[in-house]
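Note that this complex is displayed minus one protein chain, with the remaining chains in position.
Should a chain be cited, it is by its letter among A, B and C, assigned in written order, with residues numbered from 1 in that chain.
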Amino acid sequence: AADVVAYALRLGDDSLILGQRLSEWCAKSPEMELDIALMNLSLDLFGRARTLLSHAAALENEGRDEDSIAFLRDIGDFRNVLLVEQPNGDFAETIVRQVLFDCFDLPFQEALAASADETLAAVAAKAVKESAYHLRFSANWLIRLGDGTEESHRRAQAALDALAPYAHELFETDALEDRLIKAGVAVDRAALRPRFDERLAAILKEATLTLPGTEWRPTGGRRGEHSEALGFLLAEMQWMQRAYPDSEW
Amino acid sequence: AADVVAYALRLGDDSLILGQRLSEWCAKSPEMELDIALMNLSLDLFGRARTLLSHAAALENEGRDEDSIAFLRDIGDFRNVLLVEQPNGDFAETIVRQVLFDCFDLPFQEALAASADETLAAVAAKAVKESAYHLRFSANWLIRLGDGTEESHRRAQAALDALAPYAHELFETDALEDRLIKAGVAVDRAALRPRFDERLAAILKEATLTLPGTEWRPTGGRRGEHSEALGFLLAEMQWMQRAYPDSEW
Amino acid sequence: MKDALTATDPRETAFEEHVSADGQVEPKDWMPEAYRKTLVRQISQHAHSEIIGMQPEGNWITRAPSLRRKVALIAKVQDEAGHGLYLYSAAETLGASRDDMVDALLEGKAKYSSIFNYPTPTWADIGAIGWLVDGAAITNQVPLCRTSYGPYARAMVRVCKEESFHQRQGYEIMLQLARGTDAQKKMAQEALNRWWWPCLMMFGPPDHDSPNSARSMAWKIKRHSNDELRQRFVDQTVPQAEFLGLSIPDPDLKWNEERGHYDFGTPPWDEFMEVVKGNGPCNRQRLNARRKAHDDGAWVREAALAHAEKRRERAEAASQAA
Partner (left out) sequence: MKDALTATDPRETAFEEHVSADGQVEPKDWMPEAYRKTLVRQISQHAHSEIIGMQPEGNWITRAPSLRRKVALIAKVQDEAGHGLYLYSAAETLGASRDDMVDALLEGKAKYSSIFNYPTPTWADIGAIGWLVDGAAITNQVPLCRTSYGPYARAMVRVCKEESFHQRQGYEIMLQLARGTDAQKKMAQEALNRWWWPCLMMFGPPDHDSPNSARSMAWKIKRHSNDELRQRFVDQTVPQAEFLGLSIPDPDLKWNEERGHYDFGTPPWDEFMEVVKGNGPCNRQRLNARRKAHDDGAWVREAALAHAEKRRERAEAASQAA
């Protein structure tokens, strides 16, 4: 059960932090329709985060709940991949981050829907449809930006150069996940790589963008080794629970 | 004494919040020399804030200290003017905010140096020299920006248009300050206005900038009615004390 | 109340008869130019209000104190964006273009509800906006569900339904605070103090100072007077505040047995006029934030257009080649 708790925290934190980043766009995006779409993505992700963190809390059975897990841990206890905590940057960076995540997330959720853990399977079954929509949205926008104007192409390529290295961490596995794969609970991330590569290549081709060749593979999120940007995200996100402890909201 | 506590909090909060804003520039300013200069200003202001908030804590004698006052009040208890909490914006906005503050602050500190309250008088006596340097720095930069390139002139004028209305609040007085003026403790802000106007006009003339004609006079800081921007500043500034209560640092 | 010119047009007479018999007007129907203009102004102002209204509440999305509240707040702000788009569409059925309306907003030429020029310094303001601002909006808008212009009336039905939901959420936030710690109670009371008078002024100036009302009433664009609606709001809200254990910041507030209504004090109309003139606490901030989003996003919208154009050209080339 401790393994499943840790696994649910990883998945929950990925959703939580990416949801928080997307929600920062509220009333600031390039079009009102985009405000609505980005909030949709963020709502889906927060929805998953709530179920996953609650699931972890229930299995752990130490008196925590979704809120204490989200709002009362410090940076070193977060288990999300580094990709999702990267700052929004311009709209191109947000879209590239999303395409990288969604290309991974759709096959991941499809596979997780068969998990031996019923809650994980149920979250994933619901997430598959959402993720398919997210990927359609992000891929279409990346194609627009890449194959749009000179400026949008330049920005999209710069965003891809900056963020593509972070995708590797999505496929990392460790002893914990290996155990859970054997138990039929977790998804074999490495096995998803070909589908990710293929899908991403197709999108980038249509977007006239080039995957950067780099050997840099930043990692550490699963061990709590995060970038400095996450600290500021947490200071803002956790403010109320920290300022007014032991209150119900 | 309650009046002096309130007065010291007003002055302390002005210094604290402006110091915090200036410190946000660290390693982000247009020149390394400017990094150093802006940190200098910020250090002077934090220095004053520490003495003033400690003075308030001592007079109040309710177990608070400079840190609990700075880090454990929520937004409605801050008493700074709205000018100092305005976001840094571009360098022109920071410089305009500073010129407006310094044109007021130099004569203010000169007058406060004669306060019947010894601590206030001592802080002010030290501050006079600092403020003279701050004003020289900010005025020279505003002149460079205003009488520099077309772009810098445009940015400086836009910053002035946006921020000039906030200067009025610096000269506001109320029953509390009236009582303290009579007691020889506080400075008669209204009496400083002519010197402020004159000095500012001379700087703007050299900077080829025009004071905007506006009837908008935003106010409320002394009553704890702040702009939304202050909430984010506090979430960041107070993070550690909120996240780790009852700890010594 | 007709002037000589319009009285001569038989279509006008027919229109007025139709409307006064509670008939609905649809986009393709003939309508007086003044009716069209009044509606475009009113609907676009309403749309602008929804869009600007995203900001004071959006201010707390990243800091909402629980995940449940965060999700509800995002969904609410998203609804507001949706209402904005829906209302722009309704205005477009009258021949206005969304781009023009948005430009007028960004240039500071168009109005939006002054209530959104107040800041939300604390989380309790999110509760207060839901409870009071949405409450006042609903009081204003429920009668508009039967307004004479069909697309507007239908938009209002949807908007009101969603806003009732938002209002309940806001009230629930207040209830949680009012039942909470001392700090939470204080936060709730201070938010009520901040929003009470601005909300009463959302109904517009007193009837004797409201010159446009008569014609709008005749056209059934407006169906109750400002003062009637204000009274209705006060009567509904006072018991809710009592249930919360919060005090309404009006020493003159008192139940009037004879009238069967609450008596209440005079709102600070001077302040209201300042806010309307652009001198509220956040007028500049709200417009600047909107402009910044618009300007920063220009390259994205250009990219989308350029890409659509490329696709069109490719499709054309392909069909010619075939």
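Please note the rule applied: contacts are C-beta pairs under 8 Å (C-beta built on N, C-alpha and C of every residue); 3 or more make two chains touch, one makes a residue touch a chain.
Since this is a predicted model, take the numbers as computed values, not measurements.
All shown chains touched by the missing chain in the whole complex, by label: A, B. Per the touch definition above, the residue from B:Leu9, B:Ala56 or B:Ile143 contacting the chain not shown is B:Ile143. Take chain A: the residues that touch the chain left off the picture are 74-76, 162, 215-218, 220, 225-228, 230-231, 235. For chain B, the residues touching the absent chain in the complete assembly are 20, 23-24, 26-36, 39-40, 42-43, 46-47, 49-50, 53, 66-67, 70-71, 90-91, 143-145, 147-149, 151-152, 155, 236-237, 239-241, 244, 246-249.
We take it that only the chains that are shown with their structure count from here on.
Ranked by how close its mean Cα position lies to the mean of all protein Cα atoms, the top chain is C.
Averaged C-alpha coordinates put the centre of chain A at 41 Å from the centre of chain B. Of all residues in chain A, those touching 2 or more other chains are 236, 239, listed in ascending order.
Residue positions of chain C touching 2 or more other chains, listed in rising order: 63, 183.
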